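So that we are looking at the same thing, I have put the structure below in structure tokens.
All protein chains of the complex are present and in place, except for one that has been dropped.
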Amino acid sequence: MLSERENEAVSRVGPGTLMGSLMRQYWLPAMLASELPRPDGDPVRVMLLGEQLVAFRDTKGQVGLLAHSCPHRGASLFFGRNEEDGLRCVYHGWKFDVNGRCVDMPNEPPASTFRDKVRACAYPCVERGGVVWAYLGPRATPPPLPDLEALELPENQADVFAIQRECNWLQALEGDIDTSHFGFLHFGATRKEEAGPGTFLYYAVADRAPRYALVDTEYGSMYGAYRPAGPGRLYWRIAQFLFPFYTHIPSGTLGRQVLTRAWVPMDDHHTLFVSMGAAAPRPRRQASGSSRPRRAALRTPLRPNSTGWHGRFRLEADAANDYLIDRNWQRNGDFTGIDGIFTQDQAVTESMGPVYDRTKEHLGSSDVMVIRVRRRLLDAARALAERGAVPPGVDEPHVYATRSGSVILPEKADWLSATEELRRARVSHPELDLALETR
Amino acid sequence: MLSERENEAVSRVGPGTLMGSLMRQYWLPAMLASELPRPDGDPVRVMLLGEQLVAFRDTKGQVGLLAHSCPHRGASLFFGRNEEDGLRCVYHGWKFDVNGRCVDMPNEPPASTFRDKVRACAYPCVERGGVVWAYLGPRATPPPLPDLEALELPENQADVFAIQRECNWLQALEGDIDTSHFGFLHFGATRKEEAGPGTFLYYAVADRAPRYALVDTEYGSMYGAYRPAGPGRLYWRIAQFLFPFYTHIPSGTLGRQVLTRAWVPMDDHHTLFVSMGAAAPRPRRQASGSSRPRRAALRTPLRPNSTGWHGRFRLEADAANDYLIDRNWQRNGDFTGIDGIFTQDQAVTESMGPVYDRTKEHLGSSDVMVIRVRRRLLDAARALAERGAVPPGVDEPHVYATRSGSVILPEKADWLSATEELRRARVSHPELDLALETR
Partner (left out) sequence: MLSERENEAVSRVGPGTLMGSLMRQYWLPAMLASELPRPDGDPVRVMLLGEQLVAFRDTKGQVGLLAHSCPHRGASLFFGRNEEDGLRCVYHGWKFDVNGRCVDMPNEPPASTFRDKVRACAYPCVERGGVVWAYLGPRATPPPLPDLEALELPENQADVFAIQRECNWLQALEGDIDTSHFGFLHFGATRKEEAGPGTFLYYAVADRAPRYALVDTEYGSMYGAYRPAGPGRLYWRIAQFLFPFYTHIPSGTLGRQVLTRAWVPMDDHHTLFVSMGAAAPRPRRQASGSSRPRRAALRTPLRPNSTGWHGRFRLEADAANDYLIDRNWQRNGDFTGIDGIFTQDQAVTESMGPVYDRTKEHLGSSDVMVIRVRRRLLDAARALAERGAVPPGVDEPHVYATRSGSVILPEKADWLSATEELRRARVSHPELDLALETR
């Protein structure tokens, strides 16, 4: 439970807010690189931390990210001409490069120096791992990018995609650091016999009330949920929160899973979920407990992107159609009646409302990580606001080189030391093995 | 005319408001029983007094009405599994019975006592007369249901239906205690010759400016509108307001009409009109003055219910289509060009805006009952707020056993004593006669 004031503080991300200021210390995944497929192509509207921006790829292939409002008289640069290394406002012809410099001001006399006094609001961008990263922060020289293993994957082994969620970023993220929901929302109707003896899923559904261990780290926090896995052994699901909004989830095999999930606030009510990971082989069999085959166990269909501020990466199954819930399917075996893991997550977190009111919640032992992460976020944001403390990870990119996943350990083992090697990102190692378990 | 402050006070119904607190003293018609057709069926979203609720019928057939937000982490119970005497949240599997008790918390260890500390917000419900009644108030033991005659009708003689109105409850209700509009909005183009000499309608359209008598009662207020009905006789239309939002309208024959209409606030901008009465035979002839036959004099088509908070019992004819007004019909004989009595009422009361601004009105002699009822509502709400006075009728269910309707009396008769017997509800009497006039 949070007070109303804390809840506002941890949720709001616009310019000048506590959490918005924290996030502006970091590089942010602003969009997929594939949204700007070619030089001099169409500009794209991007909503990020409550700011209305326009992205474009210039003639040299560089990405620019400008405030959409022209600094002259405010016409939207979305309608601009993307031409010869700059975006030209169609109202009076002012042209800006990716750095925000006004490189042409053709409605002023040639001798005018006014051009040098005008700058568009432009944010530095780099492309890495199929994602356009933007820095909206105060430093003249941005910090380094985080050493996320997923960003180093060869292109043909990477799987990057995005889904927009219509709710505040934090309640979306909290679903990812809450392994407890896995055995209900996603596998609530699966019996252990169906899961197959000895599989992770077998142990997960055999005991749906695990215990928890938690530790703070340089990058954020890590926890393990553990339960019996046969005589003398425990099944550990180990997952991580990394500042300011990344998760490493416990679903794959620890040591083999390469996956980072980002919960990027578009604005207070919309979140861009960006999944960056190693490409998984298609699942061979159905994991659901239902006799009815799932239409798509992992991916659910997206609507075509539109050009609107909130028109990107929207699921077809959404609040307006109750996530295409099939009540008969729910009655006759499936747990939710909602098809697809992503859609199930979408349904519950969006159903909490645009910004979840945490003054009314009742947190149990399974919510220990949720509680811890909120605390760390608020502490870091306040430390920044009150004494300018650089938040975790901003200047230590290497701390992001870590992995999460599931593992079976001897009952007596210390989970931290026993998994230290498995949690180390190995992308730069020669023995890199990217053949991954079905997540 | 009301001051802005009074207007707000008498209109707003959310938790903690003056009028909202008054209404929470009473049982409320929350929904039709037919909306929950079978045990373990689909949950239904119910908006009531500004609260977002989920209704479900459990395995035993009992109706539950819970705050839609799970007390754990706020996922909507609308997506819950309705199973074995409880509604189970699909996020983490917490299950609640119709009383709000948490009867299963499977993601906590079996030994945990946390389950006993968590309760869902649940409101007591009973079914009567085809309606699900809910009590949202503070008493541990709710008061008795009102002795509304319509609730005692045998199922095959009852006619219960609902229509959503997109405006504040009070302006909707005020149309019902304003008999003056009858001769305009509904019969403005009807000539007395068409009505047929000697019928109620004949006298109503022969003199469209009746005089009024008014009296306060134990259940609220009653008035009679009277006008000549031939030598030495008066045609009386007698109608009632019953706390907190019921009306008994004057249209049928006094002594034979069994009909209660409820104006239940869903929220400040939406009202559920619930009509509970004895089934009327289909009307045999058209009452309209137009040569064009009305498509449906009494009932107008509803859109199919959707699952949204405001998706229940919406008329096809609505503000977005100007209530399907036919201007040529209006020009050539009909008064409004709008088809159907319910739709006509809907059009004028919704057109006043979401909450009618009563600082600008000009009330005439025909508005005496409107003025009186506002005063009684405000007085009762303030008496409750200031000194805890139990509002009228809460603990006197018998006062609701009354009837309204039209009657012809000798000019010299005292309307109150002359109609005392006719106004008495007779459902429990052996001589019950439910053959009703066309309303």
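General remarks:
In this document, chain identifiers A and B correspond to the written order of the chains, with residue numbering beginning at 1 in each.
Just so it is clear, a residue touches a chain if its C-beta (ideal position, glycine included) is under 8 Å from a C-beta of that chain, and two chains touch if they have at least 3 such contacts.
These numbers were taken from a predicted model, which means no experiment stands behind them.
Residue A:F78 is the one among A:Y26, A:F78, A:W133 or A:W169 that touches the chain missing from this view. Residue B:G364 is the one among B:P37, B:P138, B:G232 or B:G364 that touches the chain not shown. Remark: the omitted chain is touched by one listed residue; of A:P110, A:G232, A:P304 or A:G388 this is A:P110. Where subunit B meets the missing chain, the touching residues are 171, 174, 178, 180-181, 183-185, 188, 208-209, 211, 322-323, 325, 327, 330-331, 335-336, 338, 344, 347-349, 351-353, 356-358, 360-367, 370. Residues 40, 42, 69, 71-76, 78-79, 81-82, 90-93, 105-110, 112, 114, 117-118, 307 of subunit A touch the missing chain (whole complex, contact as defined above).
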